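Heads up, one of the protein chains got dropped from this complex, but the rest are sitting where they should.
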Amino acid sequence: MLKKNVINFIGCDAEYEEAKVVLYGAPFDSTTSYRPGTRFAGQAIRNESYGLETYSPYQDKDLRDCHVFDSGDLELAIGDSEKVLAAIEERAGEILKDGKLPFLIGGEHLVTLGSIRAVAGQYPDLHIIHLDAHTDLREDYLGVKLSHACVIRRCWELLGDGRIHQFGIRSGEKEEFSWAAEGHTNLHPFDLEGLEETIENLKGKPVYFTVDLDVLDPSVFPGTGTPEPGGVDYMTLQRAVTAVCSNVNLVGCDVNELCPPYDASGVSTAVACKIIREMLLAIGR
Amino acid sequence: MLKKNVINFIGCDAEYEEAKVVLYGAPFDSTTSYRPGTRFAGQAIRNESYGLETYSPYQDKDLRDCHVFDSGDLELAIGDSEKVLAAIEERAGEILKDGKLPFLIGGEHLVTLGSIRAVAGQYPDLHIIHLDAHTDLREDYLGVKLSHACVIRRCWELLGDGRIHQFGIRSGEKEEFSWAAEGHTNLHPFDLEGLEETIENLKGKPVYFTVDLDVLDPSVFPGTGTPEPGGVDYMTLQRAVTAVCSNVNLVGCDVNELCPPYDASGVSTAVACKIIREMLLAIGR
Amino acid sequence: MLKKNVINFIGCDAEYEEAKVVLYGAPFDSTTSYRPGTRFAGQAIRNESYGLETYSPYQDKDLRDCHVFDSGDLELAIGDSEKVLAAIEERAGEILKDGKLPFLIGGEHLVTLGSIRAVAGQYPDLHIIHLDAHTDLREDYLGVKLSHACVIRRCWELLGDGRIHQFGIRSGEKEEFSWAAEGHTNLHPFDLEGLEETIENLKGKPVYFTVDLDVLDPSVFPGTGTPEPGGVDYMTLQRAVTAVCSNVNLVGCDVNELCPPYDASGVSTAVACKIIREMLLAIGR
Amino acid sequence: MLKKNVINFIGCDAEYEEAKVVLYGAPFDSTTSYRPGTRFAGQAIRNESYGLETYSPYQDKDLRDCHVFDSGDLELAIGDSEKVLAAIEERAGEILKDGKLPFLIGGEHLVTLGSIRAVAGQYPDLHIIHLDAHTDLREDYLGVKLSHACVIRRCWELLGDGRIHQFGIRSGEKEEFSWAAEGHTNLHPFDLEGLEETIENLKGKPVYFTVDLDVLDPSVFPGTGTPEPGGVDYMTLQRAVTAVCSNVNLVGCDVNELCPPYDASGVSTAVACKIIREMLLAIGR
Amino acid sequence: MLKKNVINFIGCDAEYEEAKVVLYGAPFDSTTSYRPGTRFAGQAIRNESYGLETYSPYQDKDLRDCHVFDSGDLELAIGDSEKVLAAIEERAGEILKDGKLPFLIGGEHLVTLGSIRAVAGQYPDLHIIHLDAHTDLREDYLGVKLSHACVIRRCWELLGDGRIHQFGIRSGEKEEFSWAAEGHTNLHPFDLEGLEETIENLKGKPVYFTVDLDVLDPSVFPGTGTPEPGGVDYMTLQRAVTAVCSNVNLVGCDVNELCPPYDASGVSTAVACKIIREMLLAIGR
Partner (left out) sequence: MLKKNVINFIGCDAEYEEAKVVLYGAPFDSTTSYRPGTRFAGQAIRNESYGLETYSPYQDKDLRDCHVFDSGDLELAIGDSEKVLAAIEERAGEILKDGKLPFLIGGEHLVTLGSIRAVAGQYPDLHIIHLDAHTDLREDYLGVKLSHACVIRRCWELLGDGRIHQFGIRSGEKEEFSWAAEGHTNLHPFDLEGLEETIENLKGKPVYFTVDLDVLDPSVFPGTGTPEPGGVDYMTLQRAVTAVCSNVNLVGCDVNELCPPYDASGVSTAVACKIIREMLLAIGR
């Protein structure tokens, strides 16, 4: 008897019961302020992951030895941000309830809020490590509060001062930088300097890790909604995500803002895939 | 003294006071169910219109002899459909109040609802002529009522049975076709057959004309969110829009669903531009 | 408990046991003489089918009422044509053995040979209806006999004279046209004229239907390995495949030569999806 | 001993001495008013011609039986129109002097003027059959007289009234249409109607044939500098060029305005190749 | 009353009278030797600048606090280099006359000559800082003296030895490097080493700054006419332009050679926008 056509991220074919990490995708981009299309990221990432090996010579580990379940993309109510966030929160909550780590693939960055709502509910002392080109700290964007440009501000409303550690930030309004500097977030501008120290400081505390891939330079990662020149190179990001995932008490994470239609070469998707593989391998350690 | 950089649709450089027709763009695509990007249509159409002449040998008329004002694109609250519709309604209302014809450039098809709200408020006996590949008659789409897949249903709620005349329809759920067949709309499937007769029947009545450019075959118009093979060819559409705009009592109109990122050849934008030119010339008669 | 990520052609989610038709993909293009990339067709077709509805107003039928199982793409030995054909033959044979109709999604046209080997084994009096721009009748191509340019010649070797009915053919070597004219195949050049009569003549006989989508004009279907201007338009092909699938004793079929990398607009994939939908609906009658 | 890498249009490998027709390319686009890039046409056409067969089932003739020499692209002084025209005129003159037919591959349409200067010098009673979307009859374009938008006007200055027969014209300024209507050219708008009669009337007279490929609808031929919707379909053009090349006393010709960078699918180049093949075969009759 | 559709570079909405810097575009590429299309740069830069913020965390300054007027693109006589240069010179002269700094957005690099003619007229002791991959020092290019490949040589003819300081140069003919080495220009090959010292040396002298963006590595900036691997990275260029614009007596400048059609990802345009923003902010200091 023939089998159904199951499409996973490469090497992530554990049964749900045995899985320690669960991938789930949120194909949503309704609040994207510039170039939409991140909704296609999950699909692209799964399909293109087959250009990668399951083995990483960097970590000398193989995805086939990890236990990752890929639950595919959620079916989301395009155009209604609240419903979308509720669906993400529900999925993340279910994964947490089953004692597994929820690994979200965006979508635009707003999807992180759904995931954080679930995780923060379970871990009130949650910290967030946030890699991004943009502050994402606006109070609202053209009057809209549920926007990818405001997502970290919304997370802050849940967690409070001193919990959010931002790296690579090189774009935002003056007011956002000032607001952060008042002590609301620990904002490290331009590059990933200080990450090692933050990892050290967060030892033992529950950490959510959100990676907006536009922290990379657009030469490395052109396929994103709001490309911002001046970002980090690929190996810098790979080392950073490996360090975070290997060394903190990770309780949830996401990778977001891949916008496949804007990179016909497929290289941005390949970058996203390899970053996800290295994160999964490091988590699995 | 140097002048500011004013960008109009070609030949549409009337002063506002003297204008009979006013273009305005709604760069919105948050509810697009498949491939977003129609937000870039207004900008692309203005820029690429310079590949056209202002003169049409088909109608032997010149845009320079018409009186069209181009007010540019609205600044819209991406991600909040209600706010967006309110802004469109307000703009359309202002144009109507000044005794001019509002000509809306989408954006996704949902933008039509904002315009219809304004126009129907002024013309309670309004009829709509609707060219499209899709029925757009769903009660909701994954629970969302303000969706481009539901826009004609929402218009029907404002106008009631027998007011909406649909042409070219070749895609939808069975329930949508059945619902239309119950007398709610006059749905002409597959092509534009029957349009001449409808124009004849609507003589004297106020008519809103909404053109979803995906009524065209995707070979002619690949740059759209939901391409649906089997549509009409270019000259069929040009003749149809000329006939409508020349012969009905037009009180408002829109052209929508150009999605420039999906046609790098620029041909879809060129098609949109020429359709708009022919409509403007026919209105001007 | 979360479910695995099953990706089907839209509406083709029957269980294997209840299915009457079984889709299977052959991601192979190693013998493509010009522009490779058809290996990505199956994946693209499944992903993009969600831009379509399951309901067809042309046939007033819905895929949700058919019983189609999608077994996904085979894992093929890229670079070894014999192994690939054996794998295709085995899959087709298994589907036939289970009393279901094998529906193959290419890949390049050579994949048809694997399917024909299985089907002809079960139906020795098999006829083939072949839509294509190209003759595909070469004895060999630069010394290679297992080539997409020779596939119908290879099928003829299995079936003999008078069994193959070719339509739409507008490209080939003079020798191929002459060879066909000697009575080996019934070659109808340029368009689909004569198809109705062929359908009539084949009433009751087992028929395999192979659709090389480059029978379409490249304006409709640019995303193919060897575009050949002068083909049929979309509705002509849709009507033809509906007529064949509704009226012959179909025992196997395939749709091939979609090459997604050469059509970034996605329109070629949309065309392939709609043709497949209409075929499935017509088969289901 | 290894041979040099000679790249011809497919099947055009005659020695110069035996050739009856000589291809030469003019990679020039400096006066293009909208989207430049036709300079790459000659190279693209030669490379992509290998996707075609040398045999045409339409004419039952084979390029291998014709005697065509391909002299490649000229090296042109980009940025200096007069020098460029002189180089084209010189090449065309040399071919004519050797008793062969010069077949020019553009480049933008201005290149025709160089060729016409040579041909008209030899045939004072020359007529031109001109297929195009655009009138090309401006006196000047933003003050520039050597512009692709003025090329037919420049030819008229050499030949006078009644010698130029234009077909397919659907774009221009009102003044251009009026000027033509004063008897300067025989302008047939919109399609190729009247071409048969013109061919009949020109029997015996020397004819130059210039084909601006944008006479085609952009759905068929998106890769051009100024796409103009509403053109003829592929087979209409193929039949027209075959009729002209088979039936007039052809003394020179060109095919121009393919702009490969604007059609990544390569289909526009395939169209240009097939039109050239059919012209060469018809000339060879 | 509705307002006209004014399109500026983001944040550059000063009134002309109050402006200190005036942007103007020269959409010209007729002498481009390889891949044309820089004519579309000005338009692309204005449109895409909205993906940027007006605030720069690098300089802690905001464009809304500067006084920049954007006069849009000139309408240029495509195909006639002398007329084009005259128009640029006239515009630059007018801006200078009004006591403002002219900031030119190319187009190909030849446009710099028009601007230099105006500026050198006013500042006879002018120096030029020139960032580029290419020498641009040819006496002529295929016989054409007004070519982008000769532009710095033409500028040298106006200014004489020792006035031109070239950085990043990694491509040219041997003769060009030799000619420079004779003391005609100060050519710094390969990277931007020595720029700090040059800035120091030029203190107090009037400086024109011309930035050919292909000084960047093509990984950072693929969208250009003649990509030359081995260039500088983004931050190196950003730091360099900030240093120049902050520390010299700047009397005119330009940014050129963005060719949007060759980078569909839009990243090259984003790079151009951010470089322009940082230059404007540094000038405004």
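The chains carry the letters A, B, C, D and E, assigned in the order they are written, with residues numbered from 1 in each.
Going forward, contacts are C-beta pairs under 8 Å (C-beta built on N, C-alpha and C of every residue); 3 or more make two chains touch, one makes a residue touch a chain.
Everything numeric here is computed off the predicted structure, so don't read it as measured data.
Residue C:Ser147 is the one among C:Ser147, C:Ser171 or C:Thr269 that touches the chain missing from this view. On the side of subunit E, touch with the chain left out of the figure occurs at residues 34-35, 169-174, 177, 189-190, 217-219, 222-223, 226-230, 262-264. Touch with the hidden chain on the side of subunit C covers residues 29-33, 35-37, 39, 75-81, 83, 141-144, 146-147, 261-262. Against the chain not shown here, subunit A presents residues 50-53, 55, 57-58, 60, 62, 217, 219-220, 233-235, 238, 264-267, 270-271, 274.
Following the convention adopted for this analysis, only the chains that are shown with their structure count from here on.
Note that among the pairs A-C, A-B or C-D, C-D reproduces the B-D interface, with over half of its contact pairs the same by residue number.
For this pair, subunit D with subunit E, the centres built from the Cα atoms lie 38 Å apart. Among all residues of subunit C, those that touch two or more other chains are 217, 219, 264.
Taken pairwise by the contact criterion, the protein chains fit none of the simple patterns, being neither a path, a ring, a star nor fully connected.
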